[in-house]
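Left out: one protein chain. Kept in place: all the others.
The first chain written gets the first letter, and so on, giving A, B, C, D and E; residue counts start at 1 in each chain.
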Amino acid sequence: MSDNYQPRDSMRSPRFSQPATFMRLPYVPDLKNVDIALLGIAYDGGTSYRPGTRFGPREIREQSSLIRPYNRVMDRYPFNDFNIADCGDIDTAPNSIERTNELIEEGIRRVLEQAMPVVVGGDHSISLPILRAIGKKNGPVGRIHFDAHPDTWDEYFGGKYFHGTPFRRAVEEGWVDPSRMIQIGIRGPLYGADDLDFQREHGIRWITIDEVRERGVRAVADEMRSIAKGQMYVSFDIDCVDPAFAPGTGTPEVGGLDSYEALTFVRALKGVDVVGFDLVEVTPLYDGPGQVTSLLAANLVFEFLSSR
Amino acid sequence: MSDNYQPRDSMRSPRFSQPATFMRLPYVPDLKNVDIALLGIAYDGGTSYRPGTRFGPREIREQSSLIRPYNRVMDRYPFNDFNIADCGDIDTAPNSIERTNELIEEGIRRVLEQAMPVVVGGDHSISLPILRAIGKKNGPVGRIHFDAHPDTWDEYFGGKYFHGTPFRRAVEEGWVDPSRMIQIGIRGPLYGADDLDFQREHGIRWITIDEVRERGVRAVADEMRSIAKGQMYVSFDIDCVDPAFAPGTGTPEVGGLDSYEALTFVRALKGVDVVGFDLVEVTPLYDGPGQVTSLLAANLVFEFLSSR
Amino acid sequence: MSDNYQPRDSMRSPRFSQPATFMRLPYVPDLKNVDIALLGIAYDGGTSYRPGTRFGPREIREQSSLIRPYNRVMDRYPFNDFNIADCGDIDTAPNSIERTNELIEEGIRRVLEQAMPVVVGGDHSISLPILRAIGKKNGPVGRIHFDAHPDTWDEYFGGKYFHGTPFRRAVEEGWVDPSRMIQIGIRGPLYGADDLDFQREHGIRWITIDEVRERGVRAVADEMRSIAKGQMYVSFDIDCVDPAFAPGTGTPEVGGLDSYEALTFVRALKGVDVVGFDLVEVTPLYDGPGQVTSLLAANLVFEFLSSR
Amino acid sequence: MSDNYQPRDSMRSPRFSQPATFMRLPYVPDLKNVDIALLGIAYDGGTSYRPGTRFGPREIREQSSLIRPYNRVMDRYPFNDFNIADCGDIDTAPNSIERTNELIEEGIRRVLEQAMPVVVGGDHSISLPILRAIGKKNGPVGRIHFDAHPDTWDEYFGGKYFHGTPFRRAVEEGWVDPSRMIQIGIRGPLYGADDLDFQREHGIRWITIDEVRERGVRAVADEMRSIAKGQMYVSFDIDCVDPAFAPGTGTPEVGGLDSYEALTFVRALKGVDVVGFDLVEVTPLYDGPGQVTSLLAANLVFEFLSSR
Amino acid sequence: MSDNYQPRDSMRSPRFSQPATFMRLPYVPDLKNVDIALLGIAYDGGTSYRPGTRFGPREIREQSSLIRPYNRVMDRYPFNDFNIADCGDIDTAPNSIERTNELIEEGIRRVLEQAMPVVVGGDHSISLPILRAIGKKNGPVGRIHFDAHPDTWDEYFGGKYFHGTPFRRAVEEGWVDPSRMIQIGIRGPLYGADDLDFQREHGIRWITIDEVRERGVRAVADEMRSIAKGQMYVSFDIDCVDPAFAPGTGTPEVGGLDSYEALTFVRALKGVDVVGFDLVEVTPLYDGPGQVTSLLAANLVFEFLSSR
Partner (left out) sequence: MSDNYQPRDSMRSPRFSQPATFMRLPYVPDLKNVDIALLGIAYDGGTSYRPGTRFGPREIREQSSLIRPYNRVMDRYPFNDFNIADCGDIDTAPNSIERTNELIEEGIRRVLEQAMPVVVGGDHSISLPILRAIGKKNGPVGRIHFDAHPDTWDEYFGGKYFHGTPFRRAVEEGWVDPSRMIQIGIRGPLYGADDLDFQREHGIRWITIDEVRERGVRAVADEMRSIAKGQMYVSFDIDCVDPAFAPGTGTPEVGGLDSYEALTFVRALKGVDVVGFDLVEVTPLYDGPGQVTSLLAANLVFEFLSSR
């Protein structure tokens, strides 16, 4: 047995018992010995429609109680290979997106001194300060982005920050190298045909759900890996998945990926040099009692850990 | 920018704000300048199992708040191409299906003087009076029918009207030309092997989900278009979709279409001469908090508008 | 029959039909002829715990469908006595409480030119800009405040604005005369014994639920009226009611008023010179399928209208 | 142990086990040896707002699983004192209120040949055909009526029958003696001051919730008993109870009875000569997962049985 | 018309009416004339995570109300071909898994004297005593097992019995011939790479969801039938289906079968000599208001009946 942090033994401590932490791992807010830090960022002030992602980290902790330590498909024991722990949440300021951005950036900066951040949101606006912290330390990174929406709009009610703008900002500010950026799962009505002009101008690759349907998941995953040169940041917006599989999200779009396809895409990250990961936009308030969205989110994080 | 009726600008008026109308369009009950009238018919008195489609129009209005004006797949701005508005509901008589039939027929008759009716139900019994109004004005029409059920039974508790009989009635009364009628998505247990005798006798084409699975959506959509000669009426019963994607319906049948397939079928209506459309059988009471059924319904209506 | 705006006739147009407006009244966003403007403010960016009051106005519109025009207890027909309409929502900026405060103040300023504002929130932070608009027009007003919480804290995460500070701000800025301010229903754990020092220093009267239980509702209502000299603003935070009767709220406190007591307090406003009213903190996401919180809210607004 | 029909022994057959019948009693659709017949009438076609009482009988069966055989307050074992069984539902015609009225009248007529009917609805329209059957057999009866609404309106969408008219009809047709009729719990907005003119003209006593609050439950119960001369029919509309205690109902009105008061009123029926009883307007679709409304309904029926 | 037990005629007795029995069949607890006994076992004491399968039989009865008598795909009328009835539940002891095992074994033993048991659970621990009863009567049987989990763990909290161990026990005790055992749908994180050693040692065939995705449902079904030599027991754990289609289960695993695939596998049992069938792990408490999991379960049972 590894000396690493391990989940509680569910044959002695029932899964439904004890305060819920990510995957029943120890709670290590001081990051001691941690290689990969599971972090929550409970913020939904950048949300344009349905709120509640502020409760995402807690519910994903709860639903991650079912995770067992061995990944059969990847043949990996991630908790043996790395020291992984629940490092708590980076506290935010619910009444100010600007102040929240500062708190997140500072929180991630401290994590980066020692560990890779694997973050559970919160709404998608939290990706920008994470990228700022990474970019300031590592320089520009590439970016793999699973999402129904491009999230490269420019403004919202006169402000620069909400969950629809982070990746325009991240490119403008120089933290993301657009030539190594790919968006997968784009679909749904848009504001206009020019919504993807930013992508066109900056050479960002986007792949619609229609292209996924035509070419198949494997071909798209291969292209994804071919774009993933050098250090990459991965952002998984749960709304890339269809509302049947992930109803608990803020701006759902019908006609998306199914859960098996989502797992397949994350498994395909094996071999990619990832410096940070976030899974965002889970709002438990819009899920049913089975909380299948948080359950899927917990599994996607586990697959990501298994791909390291 | 078109002078047509436009949805509220969601970058200035939040999507969750203001009384909910279809796709955040103006409320124009007097039909002024309207080309395509979005109408609700809030009636569930023809329901044999789970009630609640009377709340379908309101919930679909609510969930249509996420619709944006540009359809990327179809490359269309339907609100620019046509004057489309929320023209309110045609009021019904909750305690009498016969009186409701009269009210609907009269309401549709008035709409037809100026605009194409795009109706949100309500249970499937509402299709009959719509077809009566159209038939009296235009003569017999063809009919494309997405549904898990044939809806051509003869009687119910001694009455001629409920949500399982409208299309037998419509053919008998001469409003629908059965040689140009196709039903897609049929599945689930039946009363007997003779349940489809009406189809056999009248030359109505029906396609089961099994046939869809074997031949594929595209081949079936091609056949659908080949049958669609002349003026057609399109009726989309949400229960043609699987309960995972559309739990909020009155007589759900497992093993149905997924949401992407449903969108694909509606997009395939492009080029068909449609004189009326209804989307029925959404009962919000059986949906989860994410109201994914109403969200799908709203998107299907938007796809239909984009196919004009 | 009065020529005033009237609710739809529910014997001809079913209650569940048509786009939902407050009490099934006409939608009059331009305020034409309106004496009392029913307004929504769909904002929850000042919320410290459970979000979702952004959907309060829409759900209260929905649940107000049951309201009939005659108030038997008060023997009044408010829709005959005044021209009352649904004047829509004052649009907010979901990503900025400061910008939202400006938008609300400007919106109320325009309403005040013609009508009394009766506002449905939204979280309690919206009361401050309403009071600013009223105060700038009318000078300082008195204030009747139903709430479980004093809402006179000073700061939150380094900011001056959230739903726990508006009445400290309103007194500091001079819009509320603290000698004519009364708070009813205070209960629940506090941060410290000094949480009510602001009240003590400014002579604000507060009445705990315990005092209500000891003295009775009538005695407390009498005292309320004795404090209500001159122009008064009334703010009803639904969390003054017990969670059994109003579970759909953001910071619920057990042991509160029951619904009959809440109605009684609002009826006791008869004779008070009220210049503005708000009902806040209803979040439908935490209510059950019966939406009893929004139903109670709708009735409280109707009782207030009947007390004019 | 009595030879009568008995509930299953919950110390041997778990409460959650076996097909759900009323109070876990045997299912005796042929009424053999039955003194008191527990019957469902699953009809909601007379409903003006929220549907779903068609599922009332099944859910009340389910929630009645908690009932134990001894009533401590009344010191009675009703299942020993009478032969009580679940006699199934009287089947209705969901698409016709007129045909349903006939089916109910005929069904009750057959029950009356042998047993007292204790009926669980369904919406309140079902009381009329029950009263017709009783009246044709016994002549006019008195009537005790717990309800938030008078239910003596005249018409609805041009029809004579819906859940707001049965008691005007019952008086007009001569089945109820208005001088021995009392309504308890009346509240909520009305259409007009003349809504109670029918009561005034016919000498029907009505007691508002405000009168209950002023005089107390005991005094009102005493008056109720004083009116109850001769054979009486008792109708308990669950909406006389506050929505906090009974959210699962079709036209809820805030500010009602609490559950203890409701129990007290039913217990006060002891000594009254009751010839039929109904409990109506429970719609499980609007209750929460605890189904407290159906649980209360089941207990009210048990209290009624214990009062015989 | 067959003289066999038949479902109520839903054109005369509404589907939502009468006490809910499986498929609206007669309740025949004494098994008189029964060929195939539909039985509930309402036990969840072997559950390691989410409870509530004790309410599975009742909810599946409820949702089976939609089943009609003719299976179009299989072209069969199962209720004509066999005498099928709702034979009630085998009562269990909620506080003891050992005593429950005895009660189940004895209950099944009595059923086997006359009829084939088709059992609705309940958690998966109930399969062991069913297999004991069958094995004692018939000798070892083969076994087809649809599940996300292998259920061959050894112990749990020091006990031999819970829902993760029954099939290790059944093989150890000699009731199941492992060479004729196949598991389909395996997926999700495991405890370790040795979790499937029992399968390897005993020659049990297991097929992961990944293998299903690669080879297709038909190829896997063919292999399943090739293993099904001699008498077989079939156990369908609903968690082999994806949580989007079956959220109401105790240990859900994302990335599973869809509902059409599940139906296809059960239809493929045609021609297999099945001596007993169970469908387990449906917990209605984690399903949404549409109860799609129970609906799917009811249909899977109907498909199984049609495959006989």
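Everything that follows uses one rule, which is that a residue touches a chain if its C-beta (ideal position, glycine included) is under 8 Å from a C-beta of that chain, and two chains touch if they have at least 3 such contacts.
Quick caveat: nothing in here was measured; it's all calculated off a predicted structure.
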Of D:37, D:60, D:224 or D:244, which sits in contact with the chain we cannot see?
-> D:244
Among E:12, E:32 or E:99, which one is in touch with the chain left out?
-> E:99
Missing-partner contacts on chain C, residue numbers = 48-50, 155-157, 187-193, 195, 208-210, 213, 242-244, 247-249, 251-256, 258, 285-288
Hey, which chain E residues sit against the chain that's not shown?
-> 44-48, 51-52, 54, 93-97, 99, 156-159, 161-162, 285-286
When the complex is taken as a whole, what residues of chain A touch the one chain not shown?
-> 12-14, 16-21, 27, 40, 42, 54-55, 57-58, 61-62, 86, 88-89, 91-92, 94, 285, 289
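Here, only the chains that are shown with their structure count from here on.
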Selected from D-E, A-B or B-D, interface repeating B-C by over half of its contact pairs | D-E
Distance from the CA centroid of chain A to that of chain E, rounded to the nearest Å?
-> 37
Touching two or more other chains in chain B are residues 12, 14, 16, 48, 54, 94, 156-157, 242, 244-245, 258, 285-286, 288-289
